[in-house]
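Only a single protein chain was left out; the remaining protein chains are all shown in position.
Letters A, B and C mark the chains as written, and numbering starts fresh at 1 in each.
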Amino acid sequence: MTRLSGGLIDRSKTLRFTFNGKGYTGHPGDTLASALLANGVRLVGRSFKYHRPRGIFAAGSEEPNALVTLRSGARAEPNTRATVAELFDGLQATSQNHVGPLNFDLLAVNDLLSPFFAAGFYYKTFMWPKVFWEKLYEPMIRRAAGLGAMSMQADPDAYDKGFLHCDLLVIGAGAAGLAAALTAARSGARVILADEDFRLGGRLLAEGETLGDAIAPDWVAGVEAELASLPNLRILRRTTVFGAFDHGIYGAVERVGDHLPTPQTVRQTLWRITAKRTLLAAGTTERHIPFANNDRPGIMLAGALRAYVHRWAASPADKVAIFTSNDDGHRTAADLVAKGMQVTAVIDPRRDAKALGQYPLYAGAVVSDTRGRLGLSHVQITRDGAPVWVEAGALGVAGGWNPNLHLASHHRGRPVWSDAHLAFLPAAAGGPPGLSVAGAAAGQGTTQAALTHGAQAAQAALADLGIAASLPDLPAASDAKGNQHPLWHVPGKHRAWVDFQNDVTVKDIKLAHQENMRPVEHLKRWTTLGMATDQGKTANVTALAVMAELTGQSIPQTGATIFRPPYTPVSLAVLGGGDTGPNFRPRRLTPTHPWAAAQGAVFVEVGQWMRAQYFPRPGEATWRETVDREVLATRAGVGICDVTTLGKVDVQGRDAGSFLDRLYANPMASLKVGMVRYGLMLREDGHAYDDGTCARLAEDHYVVTTTTAQAGPVYRQMEFARQCLWPDLDVQLISTTDAWAQLSVAGPNARKLLERVVDGFDLSNEAFPFMACAPLTVCGGLRARLFRISFSGELAYELAVPARYGNALMARLVQVGADLGATPYGTEALGVMRIEKGHAAGNELNGQTTAQMLGMGKMVSAKKDAIGTVMTRREGMLAESRILVGLQPVDPADPVTAGAHLFAEGAAQDTWSDQGWITSACFSPHVGSAIGLGFLTDGVARLGEVIVAANPLEGKSTRLRVVSPHFVDPDGGRLRD
Amino acid sequence: MRFSGFRVIAEALTGHKGWKPLWRNPDPQPAYDYVIVGGGGHGLATAYYLAKTFRKARIAVLEKGWLGSGNIGRNTTIIRSNYLLPGNEPFYEFSMKLWEGLEQEFNFNAMVSQRGILNLIHTDGQRDAYRRRGNAMLLAGADAELLNRDQVREMAPFLNFDNARFPIKGGLVQRRAGTARHDGVAWGYARGADLHGVDLIQNCEVTGFRIENGRVLGVETSRGYIGAGKVGVAVAGNSSRVMAMAGMRLPIENHVLQAFVSEGLKPLIPGVITFGAGHFYVSQSDKGGLVFGGDIDGYNSYAQRGNLPVIEDVAEGGMALMPMIGRARLLRAWGGIMDMSMDGTPIIDKTPVGGLYLNAGWCYGGFKATPASGYAFAHLLATGQTHDTTRFMRLDRFERGYVIDEKGMGAQPNLH
Amino acid sequence: MLIPHPLLGPRDAQEFTYLGDASLLNRPDGMAEGALAAFCDYVYLRDNPAGVHRELWFHEQGDRSWLVVTRNTVTHEILGAELARDVALRRQK
């Protein structure tokens, strides 16, 4: 039994869990790691490269070794650190990265072959024969690499996202963080206190200290109670602040439901915290000392050992040794002795080291090797060249402490070396503005100093904001600084691990040095040091020190490593949190959506919109059959289509006409009230941007339309023109896209149909000619706008009514027009008809084409300075000879395929003979064959010529005849009748 | 020293004592025939081809930090030649062909891995555009395949086929595309250049150009003046800053592009996959990390770090496309500074200053271009003639009206 | 990032759309002599400084104001923001 007395676990409740299928028990308050240790489990996993047996090394989020897959099935979560997995009843964990059982991993053979796997070996081999890389070498490497495996199933849990704002964000709820939070909260400031642990207290929970007259956990509980009572302070437990972004924005993940068998609401929440000031009180991480075979299960950080004993009452072994280069290791030893454990040796390289308690002290000695196949059994202690073996099931290694300054370097500010601390400290400048560092993370390592510094730092941060805070009475606590000796590794012949997870040893660093991979970034990249899931928390500084020793430079001369977000790995599900799947993006519905759905329409995504694509009827076997019917019915009778998605912008003001003149390539100010004009917009670089119509409703009032796709960008561009280019013009803009349901009514019977719904409005050709517009009422007094415009080439109108009536109007038109052949049509038929008419749409207006290519070169007025007109005069744009043409197959049975490239007959088919491409194609029921539109070199001059459309992608090549793009009613008579 | 499997075994058995430095650390000479400014991928490749293929000597590469510290050390390692326009596709296909023999040529395993790229199609319009592109690729001698939904499903069954906001309707595949180990590419070229006598000078920052009578004579550096016959600048991410020292303004803005890697995982993604209805693309490294990214942050930046909205946007895209990656964790994020050009296409050209040549504007496509960029730039430097594949990538194409705008976004760099 | 909106106070940058260099306010006169050369500079060439940069942001998910924001491209520190309309009007005077 390795459970000790005491500890912050609730022994009144027992939790059952399994590891590799075997059942164990623990208590609330345990982590998976503490429970495993308490159950005598030492072997927890295998290392990445050499598949060495590994155990639990740390007691927090820096853990490099004890990675498990937590849970199973779709909830399986690989690479979870056992040291931060809060125990719950029914927890399942399995070890990873081994072939065969954990205690007999077949890939452990890699360890025997390790000389062949030295740093960078793979850059030097596997090059011959060439084909073997993808076929043999790489698949082998990929299978062996990686750590845990994904379930390959969709994550069943829910995730949430939210936004918090505060005056002061305190990161870390240890001594400094608690003192800071108390100081700030009492001042009335709005404070957020976040800690990655499930229990506040930080390192205070891991010590046997007293604060004032209370033991540390009791003092913590008292502070916590006060903080919880203050409405201006919010405690975020189980919350990791993982990144410091610009202007005081921090990313944090709250693990809302990870400690439960299944989450009650959400599993995790992503908080974006906007903080006026931030205190980083993240404490320190202990570092180890590389020595031969320093990676066996049972070898751990001394501070972690102390934490397991105090907080979790868990001992990893009966006989324990400590290897320390500082006084803090002796504190661990003394605490263990006080807990009744057997300390078999304390090894300290300092000859003048003093014992703090009753244990055998080996001063002036180092650990030089270890034994124990699947777990530590003995350590070899060498003093003055003489080795002795001492029994120990666990070894605590104390190499000094590195401040957790990660967030302070997220803006790429470089930490500075402190000889006094033998560690990097946060730089005074270059950190995220508004962030200061407090407590041990700032080098204020004793409990007393951390408390005081935390309170003072909070006071200073609030003073910056003009908030006065007084310092609280803080309890008296330990202020023993302790002495330390720089011992970065124990030299020796055997492998000594620096980065445990990625199996980087001192030898690898030496080899990198030998091969001139000396800059720290080369070192990391050549050896993979610090690239593992622990992000080098326990390795980087030590590695730098080893490299410094090799180059003969100081550590700061050798380099400093800066950290990037995230502080600890963050699940992709919470970052992409909230709605996904069908709710990945909003869905915009047209006003006639309910009616169309009731008719059985098939819908299609058009940007964020869902539009009716076609309306199948019983008996129609293919979509083509449906679309052909819709087209023919429209051209023969009347068709109705919801075109609400076109952007609509209301333009008012005395200078509205002059404003639109500058936006459109063609004139708009000259448009008469009550009329509509087609408009072409260019980008300032002279290329076609968007097209639509301008309707002049009054002298000072236009309504313009944009394409569906460009509604947002065009509106933005219009505001840019209004506010930035011509601010002196009197123009007001507002988008009205959603306000009006707009239905296209097209076909020879369009007028007849509309006559049945308008309220006494004269629709005759004389009263309301082609391109007229007017306000009117329909269906007994409903406000509406009518535009006589056509996209299909037929006699056509667009009728707009308030959006809430669109659905009913659609139903009414179809109903009252039954005898006229009124037929709803969708985007497919719309597309067919516009191709038949030769109108450009998205496939032609793709941002790469010019007015000239679209056959609208003459529309670009040289008489005015509109956006983009000047740049159309560049040599290359004038020389562009590709122009929009119609294309028809020589053999009517042949397809026409958008995306095929155009060639002269008999020409070579390669990039340099390419003469254009097919932009749009469809089957035309009007023509009786497939047709297409395309851009063709010298197109206008080639009407009647037979060319070749090459589609090697689908193995087809078709002969097409170049024709006018206007397949229907080329003279436009139908529009005007 | 030649690298091979036998050498690795021999060294393993003799304690790795024989490995030599991958390159020397020479001090700068007073003058060189060719000075390449920038020891990133393109600069190193340029020096390599200048020395090896064009047999030039007296070449120096000046790098202000460590070799490979530019964007070659901070990208998502994708190689592909799936471009649309004739100004681009032949160049990237030339690059692809160089990738295919690269490791054997420079005797360094850069892990060029042709596991394919799959660009997903979600709309009919997208299919038309990808068909045009796929055909353009084939017409330029590259490979391409158009897949229907079922074929995509067979290739990547873990994608969201059943309840997606933007359903997958197909895909364009280039099977010869894939990934390469980005640092390995830099090291391979560096080692190759060094073996051919190029001086690779680290921690040597160019602080000015010495220009007389419209001709460059050399460069001022943090390690003193260095004379030069010709100077080639290949400093993507810093092009405007460096060329401003020669009195030039460029059609370039610098933007930050973030990229991400997950914790190591057993193999789950076959090649490169790009989402067609959001900003997300992903591949998996040989070590097991999912390497993924999305769009640039979208504002001018030289900060080599980005912000949270893009991280969220990329993760949202990933979750929408492949909901099975939810419980994988993001391990590291980093930011590279992109030379975003005004039409999304790079520039390899001589400049109005005699003897001064520019290689810039790679947007976020510089990595895949490394071999061809180096080769073409070396060709230009060595012969004074533009390499055939870069004949459209001229500096004057903007004023002359011959832009190469793959995306059709116009002169707004953050949209390319 | 937070954009200090001159009317609304600090607003999250996610509410904004970025355009680029504030020199885009200085649109040349298209009817003037030498307009083509002036437009080539205007449309394509940028100072692209590493340091203080004046740039245009549109408060798209907000009040639809275009702002001129002065920001350091190395540190991302924002030194000020004003309504682009005010800047443009001042320029015209």
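Quick note on the criterion: a contact is a pair of C-beta atoms (placed from the backbone, for glycine too) under 8 Å apart; a residue touches a chain by one contact, two chains touch by 3 or more.
The definition used in the following text is that contacts and distances are computed from a predicted model.
For the chain that is left out, the UniProt protein name among "4Fe-4S dicluster domain-containing protein", "Sugar ABC transporter ATP-binding protein", "Fumarate reductase flavoprotein subunit" or "Sarcosine oxidase subunit gamma" is "Sarcosine oxidase subunit gamma".
Note on the chain not shown: across the whole complex it touches A, C. Considering A:738, A:755, A:875 or A:977, the position touching the chain not shown turns out to be A:738 (whole complex).
Between the chain not shown and the residues A:13, A:165, A:493 or A:617, the one that touches is A:165. In the complete complex, the residue from A:255, A:272 or A:629 that touches the missing chain is A:272.
On the side of chain A, the interface with the absent chain consists of residues 158, 160-165, 190, 265-266, 272, 274, 578-579, 583, 585-590, 593-594, 608-609, 644, 650, 652-654, 730, 732, 734-741, 777-783, 802-805, 807-809, 812, using the contact rule stated above.
Across the interface with the omitted chain, chain C contributes residues 7-9, 11-12, 14-15, 60-65, 83, 85.
As a convention for this text, only the chains that are shown with their structure count from here on.
Computed centre separation for the pair chain A/chain B is 22 angstrom, with centres defined by C-alpha atoms.
Centre to centre, using the average C-alpha position, chain A and chain C are separated by 28 Å. Chain centres here are Cα averages; for chain B and chain C they lie 30 Å apart.
Shown for chain C are the residues in touch with two or more other chains, namely 1, 19, 40, 43, 75-76. The residues of chain B that reach two or more other chains are 303, 307, 399, 411, listed in rising order.
The part of chain A that touches chain B in the complex is made up of residues 48, 75-79, 115-116, 118, 121-128, 130, 133-134, 138, 141-143, 145-155, 157, 159, 161, 243, 245-246, 249, 251, 270, 272, 410-412, 507, 511, 514-517, 519, 521-522, 525-526, 528, 531-533, 535, 564-566, 569-573, 575-577, 580-585, 587, 604-606, 683-687, 689, 842-843, 846-848, 871, 874-879, 897-901, 909-912, 914, 917-920, 950-954.
On the chain B side of its complex with chain C, the touching residues are 238, 240-241, 244, 249-254, 298-303, 307, 309, 342, 398-399, 411-414. Across the complex, chain B meets chain A through its residues 3-5, 7-9, 11-13, 16, 19-25, 65-69, 73, 86, 89-90, 101, 103-104, 107-115, 122-125, 127-136, 138-141, 144-146, 158, 160, 163-167, 181, 183-184, 187-188, 202, 262-268, 278, 284, 286-288, 303-305, 307-308, 311-312, 314-320, 323-334, 397, 399-403, 405, 407-411.
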